[in-house]
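For this depiction, one protein chain was excluded, whereas all remaining protein chains were kept in their positions.
Here is chain A:
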Amino acid sequence: MAGFNKVVHSYEDAMAGLQDGMTVIAGGFGLCGIPEGLIAQIKKMKTKDLTVVSNNCGVDGFGLGILLEDKQIKKMIASYVGENALFEKQLLNGELEVELTPQGTLAEKMRAGGAGIPAFFTATGYGTPVAEGKETREIKGRNYVLEESITGDFAIVRAWKADRYGNLMFRHTSMNFNPMAATAGKITVAEVEEIVEPGELEPSQIHTPGIYVQRVIKGNFEKRIERRMVRQG
């Protein structure tokens, strides 16, 4: 049954095989639902020249932001990168390349990548700088932009519960990009809050079927909050 025991017990094993120049797709929205320990492991490995695909690039000192500290990211593909002074500095210095991608297009690029669809037409971005240099086509009277899908050498995701088959469930809005990212990695690593026995996850409630997931590791999460808003109870 070892073939279906995807649980690894060290971050070294979780990220084994990551090399300079690879593409890493990371789940998360802001700091919500990010694989904190796997990102820390990439920092520890000092892997360079990475292309990182994620909605955002963390903040200074946390999340994907820590990979900027030793200039490990060569190119960032994201929809919004406004939360990070180091990012700004490296971008202006020309040490970092950024490909800004509309959020829905980014999600669909990952989804399509995981589903074996090489490209798709979307109305998003038509007539804007995003469409520059891309094929466009009029279909049924509306104009669309051809967007290519994305796959990664690695995908790193954060999930709530997993079993040793790699089946995943996500918690609340920490789901965000994680299910799409999980489908689009050659090696998908899930860092999870809890590993349960096979059968404990109701099959019809599983968000990501284990076929997409190669490695599972139990993590400990700080779950930092980016904008803490409270109402008087």
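Convention: a contact is a pair of C-beta atoms (placed from the backbone, for glycine too) under 8 Å apart; a residue touches a chain by one contact, two chains touch by 3 or more; residues count from 1.
FYI, contacts and distances are computed from a predicted model.
Within the choices "3-oxoacid CoA-transferase subunit B", "Cu-processing system ATP-binding protein", "Amino acid ABC transporter permease" or "Sarcosine oxidase subunit beta", the name that UniProt assigns to the complex's undisplayed chain is "3-oxoacid CoA-transferase subunit B". Here one chain is not drawn; of A:151, A:174, A:188 or A:214, the residue touching it is A:174.
Within the complete assembly, A:82 is the residue of A:3, A:82, A:116 or A:203 that touches the hidden chain. The set of chain A residues touching the chain not shown comprises 29-33, 55, 78-82, 88, 91-92, 100, 102-108, 110-111, 122-130, 143, 170-180, 207, 223-233.
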